[in-house]
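Reviewing the structure listed below.
The complex appears here minus one protein chain, its other protein chains still in place.
Should a chain be cited, it is by its letter among A and B, assigned in written order, with residues numbered from 1 in that chain.
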Amino acid sequence: MKRMSKTMALSALVPLCALILGILVTSIFIFLAGTSPLSAFEVLISGAFGTTGKVWPLLITLGQATPLILTGLAAMYSFRVGVFCIAQEGQYVFGAITAAWLGVALNLPPFLHVLVVLAASMVVGGIYGLIPAWLKVKLGVNEIISSIMLNSIAALVLEYMVAFPLRADQGQKAQSAVLDRAIWLPQFVQGSRWGISFVIAITLVVISYLYIWKTPKGYELRMVGQSARFARYGGVKADPTILQTLFLSGMIAGLAGSMEILGNYHRIMTGFSSGLGFDGLSVALLGQSHPLGVVIVAILLAGIRQGAQLGLQINLHVPRELGGVLIAMVILFIAAENVYRPYLEKLYDKIHAPKKELDHV
Amino acid sequence: MFEFLSLFNVNVINSSIRLATPIVLAALGAAMCNKAGVLNLAIDGKMLIGAFTGIVATYFFRNFTQVGIAHPILATYLGVLTAMVVGGLFGLFFAWMHIKYKVDLVILAIAINMLALEVTVYLMRVLFKQAGTWSDPSIVQLPSITVGWIAAIPFFGSFLTGYNMIVYVSWILAVVLSIMMYKTRFGRHIQAVGENIEAAKAAGISVQRVQYFALVFSGVLAGMAGSFLSVGHLTLFTRNMSNGRGWIGNAAALFGFNSAPGSFFAALFFGFADGIALRLQNVTDLPPYIVQLMPNILTIVILAFVSYRAKLRELKRTQQ
Partner (left out) sequence: MNKKLLSVVLLLFVVVGVAFSAGASEKATQTDKITVAVVMPSPLGDRSFVDSAAKGVERANAELPVQVDIIETQGVHEHETAMRSAINRGYDLILGVGLDTQMMLDLANENPDQTFGSPSELYADNLPDNLASLLINVNKSSFLAGIAAGMLTETNKVAAVCGGDAPGLNQFFYGFKQGVLEVNPDAEVFVNYLGFDFSNPTLGKESAIALYDEGCDIIYQVAGLSGEGVLAAAAERGLYAIGVDNVQDSFYPGNIITSVIKRVDNSTYDLINEYVNGTYKGGFRSLDLEDGATGLSWDVGATDFADNGPASMTAKLPEVQKTIADYRARILSGDYEVYDALTMDLWDSLK
């Protein structure tokens, strides 16, 4: 019991510590740019989570966080089953391409049209998720490596699709035609991007929690993740579980891309993605591969980006890159947890030492 | 179709070799790391850092009187050297974190790639008040060197020479590494670690030393590749200048079975796909993306093939 609570406390302390260290290091950069770190963070936070103005920054942040929650969730599934698949970017892009294509190509009643588009992108994303899984399970190809290739293939296919088949001629950009308004996903507050996609994302988070921790399938998934060989002895076939889980993961990433097109951009163009798939990885890592952690970290990341772009840049004329620096630093300190973990453990023991003696009595 | 064949001329080869050079360097480094059992996904970030330090160091060597480098080309060479040192230091940091503290290299790579992208732009803003592009007229490009007797070789001469130093270094490295891996003791140690880390440890090979070497070495090469972009091919730095070339290097290493000659030719292949893609539109209506897709898809196919064979071998061994 004692040991359990100690690991629990530490797994909460580590991200917190990483956050604090990240903020400290970023403060040095802010200071070098000639601004007080204190006011910079104040502006950053108000630009990210403020509740003033016509459309609250907080709501915009939630809107921005939506695809991150989903790609984070997708990465989480992959990590949980013990496969370090980083193809979320490719799945996300393929989901989006599918949505932009079917959104224009099909002619159905709006509600049905949306459902068909979302379902199709999920299937496409899922299949794209199956590729690295199948290569790993059947042939033993390292999933990180096949993911890298799949991501660059997706990027090239996107460039091809918007420059040729999906191209709507106009202006100086390569982009597809604007989708019919009837199939746009609604937003709760006009202009916030915070809409039905967010609800779907949160619903999926809850379902994922229940699936992974409350169903037999989820139990198998976790067992496989902890050790493929161990799970096999325990009567769980690892391979089908891995395939299923990565299909699921691909579906979620595909859905994220699809909802971004239907709810946000309403068309597709090169550069729409901005590496959201990769950010999904960071979200899952920082969120300790837990659905709740994913949601919190996604909102935090979206907020930092938003606050850096609009708060730091406009209010303080501080380079907006510092938002990215902060995020990168936090990831760095998460990665380096082994360096300072012993100190945290000592600290924990020190605080709890008298109590321990009390237990003995 | 015959129009397509007309693309294969000296100019295309020259241009493809220039496009391939950063990929070659990245691939040689990546292959070494893969051999040593340390997956290095931060090559792209280190390349970006190399591009930035390369041009900034050149600028400082040129313009700070206390340093006093009057010779512009010497300053550029020193800039390249600085980029290599900084790249190597990042590699050392990686190795130290991984070997001493068991830090996950993939997560570390994600952080460093992101950090490189943001910090280079931040520094560009703070140091030079520029956000997207920075260059300075005092910076001189790495000169192209044409070796007379090579140029005189019929047919081959025209595409074997006329590049800057980094291109030649990348070739020499490919050769030296190929020999080193098979003919020297240290090379055989690396091979052994690549085959099976536990067995290598049992045989008394210092796995740590191999891994330190691989990570530092790939960092040095990534730094050199970056400086090729900023002071070798152009004389400017732009945001995200590496543009995913490090990742392509990772792919090329795998395409080439993680061997030095294999990765070298695989990287050239990627370079050729780019070189041909950009001339394709002059002769056909084929979209350039199709050509660029080819090496990517082939890499997956080759990976699948290689892994499948390895798996079969494994099966056989267990059955015996």
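Annotations
Note that contacts are C-beta pairs under 8 Å (C-beta built on N, C-alpha and C of every residue); 3 or more make two chains touch, one makes a residue touch a chain.
For clarity, every value in this text was computed on a predicted model and none was experimentally measured.
One chain is not depicted; across the entire complex it touches A, B.
Residues 7-9, 11-12, 15-16, 19, 42-43, 45-55, 57-58, 60, 64, 159, 162-163, 169-175, 178, 190-193, 264, 266-267, 269-274, 288, 290, 292-293, 296-297, 299-300, 303, 306, 309-311, 313-315, 320 are the ones on chain A that touch the missing chain. By the touch definition given at the top, chain B reaches the unshown chain through residues 11-12, 15, 18-19, 121, 124, 130-134, 141, 229, 233-236, 238-241, 243, 274-275, 278-279, 281-282, 288-289.
Please note the rule applied: only the chains that are shown with their structure count from here on.
Centres computed as Cα averages put chain A at a distance of 29 Å from chain B. Residues 29, 32-33, 84, 135, 139-142, 144-146, 148-153, 156-157, 159-160, 163-164, 278, 281-282, 285, 319, 321-322, 324-325, 327-329, 331-332, 334-336, 338-339 of chain A are the ones that touch chain B when the two sit in their complex. Taken in their complex, chain B has these residues touching chain A: 39, 41, 97, 101-104, 106-108, 110-112, 114-115, 117-119, 121-122, 125-126, 131, 244, 247-248, 250-251, 254, 287, 289-290, 292-293, 296-297, 299-300, 303-304, 307-308, 310-311.
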